[in-house]
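Since the structure comes first, as structure tokens, the remarks are kept for the end.
Complex shown without one protein chain; remaining protein chains in place.
Letters A, B and C mark the chains in the order given here, with residues in each chain numbered from 1 onward.
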Amino acid sequence: MAEKLLEIRNVTKRFGGFHALTDVSLHVEKNERFGLIGPNGSGKTTLINCISGALRNEGGSILFAGTEIGAMPAYRRTRLGIARSFQIPKPFTSMTLLENLCIPLEYTAHAKSHGADVASEAMEILDQIGLADRADKLPADLTQIDMRKLELARAMAAKPQLLISDEAMAGLSANEVDGILEILFKLNEGGITIIMIEHIMRAVMSFSERIVVLDAGEKIAEGTPDEVVNNKEVERAYLGE
Amino acid sequence: MANRIVVKNLEAGYGSVQVLHGVSVEVNDGETVVLLGTNGNGKSTLIKCIMGILPHTGGELYLEIDGERVDLAGKAPEEIVNLGVALVPEGRRLFPMLTVEENLLLGAYRPDARKDIDRNLAFCFEAFPILEERKHQLAGSMSGGEQQMLAVARALMSAPRILLVDEPSVGLAPIFVSRVIQKIQELKEKYNLTVLMAEQNFNQAVKIADRGYIIVHGQIEFEGKDTDELRENEMVKKFYLGV
Amino acid sequence: MFSFELFINALVAGLLLGGFYAAFSLGLSLSFGLLDVVNIAHPAFIIFGSYLTFYVNENFGVDPILAGLLFAVPFYFLGVAVYRIYYNVFEKTGAESLRGLVFFFGIFFLIEVLLIITFGVDYRLVRAPYIGKTFHIGSLGVAWRLFVPFLVGTALTIGLYQFLSKTFFGKAVMGVAQDSLAVRLMGADPIRIKTIAFGIGIATATLAGSLLIIIGPVEPAIGREYIGRVFAITVLGGLGSMSGVFLAALIIGVAESFTASFIGPSWALAVSFGILLICLAVRPAGLFGR
Partner (left out) sequence: MKSKGHLLHIAVALAVVLVAFLITNSMENRYYYKASYVVLQYVVLATAWNILGGYTGYVNFGTAAFFAMGSYTAVALIKLWKPPLYVLLVAGGAVSGLLGLGIGYLTLRLRGVFFSIATLALAVVLQMFMTNWEFVGGGAGTAILKPRSVPFFSNYDEFLFFVMASLAVAAVFVAWLIENSWVGRGMAAIRDNEEAAECMGVPILKLKLFATTVSGAMMGIAGAPFSYFVVFIEPSSAFHLDYAVNSLAMPMVGGTTTWLGPLIGAVLVGTAQQIATVTLSAEMNLLIVGSLLVGFVVFAPEGLVGLFRKLRGRAMGRSA
């Protein structure tokens, strides 16, 4: 069996009386393309908030490359190699695209030296994702699609081992979805493990090697895309009883 | 007198992202029509357009209220509410720091609803006894299912003729989903409402639907003239799970 | 040092002061607590009200309370105008948090300076039949200049509370900061609601200003010491709860009164600011937050 990069054991999270996550366990293998799906409100975003450090899990443990990270502040998790994009893009509004990318480059990949030539590295990433010609623009000048690409590019600039893509494709056209998929495939080939959270089924199904399905804060299924699609529980979660 | 929703070739989106690509939907007087599909396909966007929360960029959108045609282009949500349209919004959008009763009373804000306020409140408490028990409790402290009941009841307090329901099942345990959806049907019959409901939960939604549409990627992929057509399960599964 | 009589006197004085503090804080609780408009200039509007009261009292002998009521009308429109500017420049563009705050800070300062230029820095006071008189309950002397503001403050609290909880408009005001889209779905225009409610908040400032100058002489810079006090009361009262504001105002009033009586008057002000700091650090939702 392949090496586990991320392991989540019995994680629980409550908001007041609302159980957002109940006893969720799953793992992601090194260099895996992993899909996380579930109906709206099933706890996907809560789970990745717990992984990235925006929220603290209440029960259970979260291990990244064998290290317990449940109590770490978010920035240290990023430096360990977990990067995420936000469902609603959160760019640094006063900075150009290039400068947006320099932040993660300077604070994670080069956190020790702070002196490397991050601008050219940032430019390379912008080039990879197709934003190089807009490097000097401010985020406010971008279209929605480019904004999502920037969100992804910024996560890439953190040079992660694990990239969590939180609905990077919502609202994009079929062609644009393919464009983003292509980028993610390429990143994965380059050795980055990817967790994809997505409502666009076609995208998750074609991308993921393995999928976990959440419903009402609990894990209800796990398996290959084929197994998941034919799972009765999943059908019930999506289509109802 | 007839109350209808007519949507023709509607186009809408957020900024440069177009979400609806020529959607046509009709809801006839006294019908319950469901809008099916998984998240991110445009169900909520369509509801937002009808409510005036999001402007549409192309196509036609009008209501018939008591047989009279009202064009919705350029109308603000509050104006549309005052026409007799109520929305049970996605995520419920209650006033969490107000009591159950205060939430309900705010539902009757529009002038036409105020005159029947006592009758409607009594009816809401009859339909949802739990709300009467909890009327002095803060809305935010109730369970998800109770909150959804309150959201439905609050919409009814505005004495609507057309009821829009956006994703009533989100975040609810299965038992509550079926209860909420049954309630919507009961109330619809009692008030003779015209109902358009966006819902992902296929099997629950078709229980109360007269007809339905499946929306995929901002387009109507399938129109079921009755629920039997919709129950054509393999087809639905294809649209839902992308296989 | 400590005597029972002193204790009772301090307690009564504190409660009376608290009723007045409530009047002082209600407008801010309305704008800050319910509308999310951080009107830190509120105390300055109150001092402005004090000076208007002083002006008509001095020149035309108008009763200060009556003056406060009369000026409430133009102040309402002043509030409407200020909110319109605030909305169009800051709220609409989403810049309210930082720049909006600075805007009100600037307004605060401008009002103070304009008052200094117009009236000078001297202390001003008003005349009314009840100022300077005292009535007695047993051995306890109660000054009318404290008792009248207490009564008016209490009445204002009850009035606003009734208005907010018993009218449709009032409920919409309570709803608008919680979820302005949901308010629209109820058929109400949130901007209109906020405009009117903010106007009402500023309208209360004249009456509070009259009370302030009844209690004691006023100078333009006196608003500063009230900034911390009103925010302490508003935050402690649980943002936006009128009954909470009243309770918090009584607590602060009594705490200050005891501090002044048993420790020293120069420490009284530190009490409310200390309570504010502790409250902010420990429980920003306030003691009486719902």
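As a working rule, a residue touches a chain if its C-beta (ideal position, glycine included) is under 8 Å from a C-beta of that chain, and two chains touch if they have at least 3 such contacts.
Note that this is a predicted model, so its numbers are computed, not measured.
J.: Determine which of the presented chains are touched by the chain that is not presented, and list them.
T.: Listed by label, the shown chains it touches are A, C.
J.: Which listed residue (A:Gly35, A:Gly70, A:Pro104 or A:Gly240) would be found touching the missing chain in the intact complex?
T.: The missing chain is touched by A:Pro104.
J.: Looking at the full complex, which residue from C:Leu16, C:Val38 or C:Leu236 touches the chain that isn't shown here?
T.: Residue touching the chain left out of view: C:Val38.
J.: Could you pull out which residues of chain C are in touch with the chain that's been left out?
T.: Interface with the chain not displayed, on the chain C side: 38, 40, 85, 89, 95, 97-99, 101-103, 105-107, 109-110, 113-114, 116-117, 221, 224-225, 227-228, 231-232, 235, 264, 266-267, 269-270, 273-274, 276-277, 280-281, 284.
J.: On chain A, what residues meet the omitted chain?
T.: Touch with the absent chain occurs at residues 52-54, 73-76, 78-79, 83-84, 86, 90-95, 99, 102-104, 106-108, 111, 114, 154, 157-158.
Definition applied: only the chains that are shown with their structure count from here on.
J.: Average the C-alpha coordinates of each chain, average all protein C-alpha coordinates together, and give the chain whose average is closest to the overall one.
T.: The most central chain, going by mean C-alpha position, is B.
J.: Indicate the whole-number Å distance between the mean C-alpha point of chain B and the mean C-alpha point of chain C.
T.: Centre-to-centre distance between chain B and chain C: 43 Å.
J.: Quick one: which residues in chain C touch 2 or more of the other chains?
T.: In chain C, no residue touches two or more other chains.
J.: Taking the complex as given, what residues does chain C use to touch chain B?
T.: By the definition above, chain C touches chain B via 165, 168, 171-172, 174-175, 178-179, 181-189, 290.
J.: Over in the complex, which chain B residues touch chain C? Could you list them?
T.: Of all residues in chain B, those touching chain C are 51, 53, 76-78, 81-82, 86-87, 89, 93-98, 102, 105-110, 113-114, 138, 154, 158.
J.: Could you please specify the touching residues of chain B with respect to chain A in the complex?
T.: Residues 13-19, 38-41, 141, 143-144, 167, 169-174, 177-178, 200-205, 217, 236-237, 240-243.
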